[in-house]
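Here the complex is missing one protein chain, while the rest keep their positions.
Moving on, here comes subunit A:
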Amino acid sequence: MIDVINSAAQKPSVGVAQVIRRTSPRKRLLGWIRAVAIIVVTLVMVFPLFWMLLASFKQNVDITNPDVFFFAPTVQNYINVLFANNFLRYGFNSLVIAAAATLIALIIGLPAAYAVSKYKMKSVSGFILLARVIPGISLLIPWYYIFAQIGLVGSFRALIITHIFVSLPLIVAIMSSFFEGMSTELEEAGQIDGLTVAGTFLRITLRLAIPGVATSAILSFIFSWNNFLFALILSGKNTTTLPAALYQFISYLGVDWGGLMAASVVITVPVMIVTIFLQKYIVAGLTAGATKG
């Protein structure tokens, strides 16, 4: 629409109405195609989630039934998940591990990223990123071995350390390019006013970088929250995380779909809430970061 008005403004010799008539059918068609495409993609993306939600309120006999929408709803699956299967405890474990790993990775990763961006150490950043390229399973056996030797298998510490190993490179990679994109004028101004380099980082750069920090923190948190492989091998009875606990619903003889879906809802909802909450924060951060006169 803005294009139409602009082009009309640029060409005063052609009537505005004429311009709209000539370009609008094509534009309108494109608009329709875009709307349809958005709806199709959304449906494809949302349907599995929707099915998961529906199934979590069904008995197993109704889940395999082709009649998707008509069934007698039950909350038994949620009762099983939250009380009989101890999912609150697993949720607590997941939260502790994800939050601690993210926090520690931020504390170490932010100054590292700052140094990488300010002192032009791109190759270091690339090298650190290798940790994400190596498949997790190939790290697990040596890790397991080391943790077993020092008696850390089954502890929160082992899981937090392994999650940091993967979160840290992500945070350094995202934040170093974020810091690089920031203007240096404010920092220079701060240094002229007597701040040290560390002081500039803490008092100025970090505060302006909050949107970037939030983004990398979300990604790191979601990685930890969803990680299954490390928890499978390194967690113990008291540190089992939600994704590992999901497998309790898959027995040798059959899959308890209702319980599995209810548990999946329990796992998915907190991540959605965290993301939605932090997304607002990102938008707020963007405006807060604007330079004022």
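Just so it is clear, contacts are C-beta pairs under 8 Å (C-beta built on N, C-alpha and C of every residue); 3 or more make two chains touch, one makes a residue touch a chain; residues count from 1.
Simple rule for what comes next: contacts and distances are computed from a predicted model.
Enquirer: Given the options "B(O/a)3-type cytochrome-c oxidase subunit 1", "Aspartyl/glutamyl-tRNA(Asn/Gln) amidotransferase subunit B", "Magnesium chelatase subunit D" or "ABC transporter substrate-binding protein", say which is the protein name UniProt records for the missing chain.
Expert: "ABC transporter substrate-binding protein"
Enquirer: In the complete assembly, which of A:Pro135, A:Gly194 or A:Gly254 touches the absent chain?
Expert: That would be A:Gly254, which touches the missing chain.
Enquirer: Using the touch definition up top, pick the residue from A:Leu43, A:Ile107, A:Ile141 or A:Ile273 that touches the left-out chain.
Expert: Final answer for the missing-chain contact: A:Ile141.
Enquirer: Which residue numbers on subunit A touch the omitted chain?
Expert: Against the left-out chain, subunit A lists 59-61, 64-65, 123-124, 127, 140-142, 144-146, 148-149, 153-154, 232-233, 236-237, 244, 247-255.
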